[in-house]
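Missing here is one protein chain; the remaining ones are kept as they sit in the complex.
Take a look at chain A:
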Amino acid sequence: MTHSAEPMVRTENVHKSFGHVQVLRGIDVTVPRGNVCVVLGPSGSGKSTLLRCINHLEKIDSGRIWVDGNLIGYRQKGDKLYELHDKDVAAQRREIGMVFQRFNLFPHMCALENVVEAPTQVKGQTKAQAWRRGMELLSRVGLADKAGNYPSQLSGGQQQRVAIARALAMDPKLMLFDEPTSALDPELVGDVLDAMKDLARSGMTMVVVTHEIGFAREVGDQLIFMDGGVVVESGHPREVLTNPQHPRTRDFLSKVL
């Protein structure tokens, strides 16, 4: 079922608290198909939480999130919401790739096994099929020669690129990046950003939480600046970065630029 008129991601008045701490306080975001949306903001502004809500790793308290026109985590019948069963949530997550700050590669599997694990275990692809596609993806991120290496034998940048290949192996419609370069040595950041730029140019819809202003400027289609659980300012990256309207944005940018 395609909803080509629908944006890839739409959130409507999303709230989320952890205990007494309100992390998201009414987020409305729309990411059209094929767009790269960069989320900026100081730590604790709720940007990672928003990302984790989009693939239902966190349950939202109120509001709605749609990905490709499908309500995330719930099924609506008339006015009533029904929680989705775990296996339906899992099915929704298959369409959404996620890349974590700490890579989270499976350390007991080599690079290629990491990439083919979900396609064979979840999608029921044959080993040969997944194998071929896995090698394709690894060469796409420049790591074909590291297929047999365990994560502990790879640098952080290489691990993160394997993690990107692993997410892509599920053929997601949407990719979420949660500070993908924050845990990397400065000299390794470039390779990961290159892999992400390559992906952006191929037309993948991406939501990227990052502090890499250069990346936002180069491939971003829209930029969202979050602070204190709300979207303070949004617009085209070049506009927001060169001519921020809100004082909070100006303040933040003066510190990171």
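Here is the rule we use: contacts are C-beta pairs under 8 Å (C-beta built on N, C-alpha and C of every residue); 3 or more make two chains touch, one makes a residue touch a chain; residues count from 1.
We take it that contacts and distances are computed from a predicted model.
Visitor: The chain dropped from view, which UniProt name applies: "ABC transporter permease", "Spore gernimation protein GerB", "Alpha-D-ribose 1-methylphosphonate 5-phosphate C-P lyase" or "1,2-phenylacetyl-CoA epoxidase subunit A"?
Guide: Of the names offered in "ABC transporter permease", "Spore gernimation protein GerB", "Alpha-D-ribose 1-methylphosphonate 5-phosphate C-P lyase" or "1,2-phenylacetyl-CoA epoxidase subunit A", the one UniProt assigns to the missing chain is "ABC transporter permease".
Visitor: May I ask which residue of A:Val9, A:Cys110 or A:Val189 touches the chain that does not appear here?
Guide: Hidden-chain contact among the options goes to A:Cys110.
Visitor: Among A:Arg10, A:Lys47 or A:Arg93, single out the residue that touches the unshown chain.
Guide: A:Arg93
Visitor: Using the document's definition of touch, tell me which of A:Asn13, A:Gln121 or A:Ser202 contacts the absent chain.
Guide: Of all options in A:Asn13, A:Gln121 or A:Ser202, contact with the hidden chain holds for A:Gln121.
Visitor: Taking the entire complex into account, which one of A:Leu71, A:Met135 or A:Ile213 touches the absent chain?
Guide: A:Met135
Visitor: Go through chain A and note every residue touching the omitted chain.
Guide: 55, 57, 86-87, 90-91, 93-94, 96-98, 100, 102, 104-108, 110, 112-113, 117-118, 121-122, 126-128, 131-132, 135, 144-145, 147-153, 163, 166-167, 170
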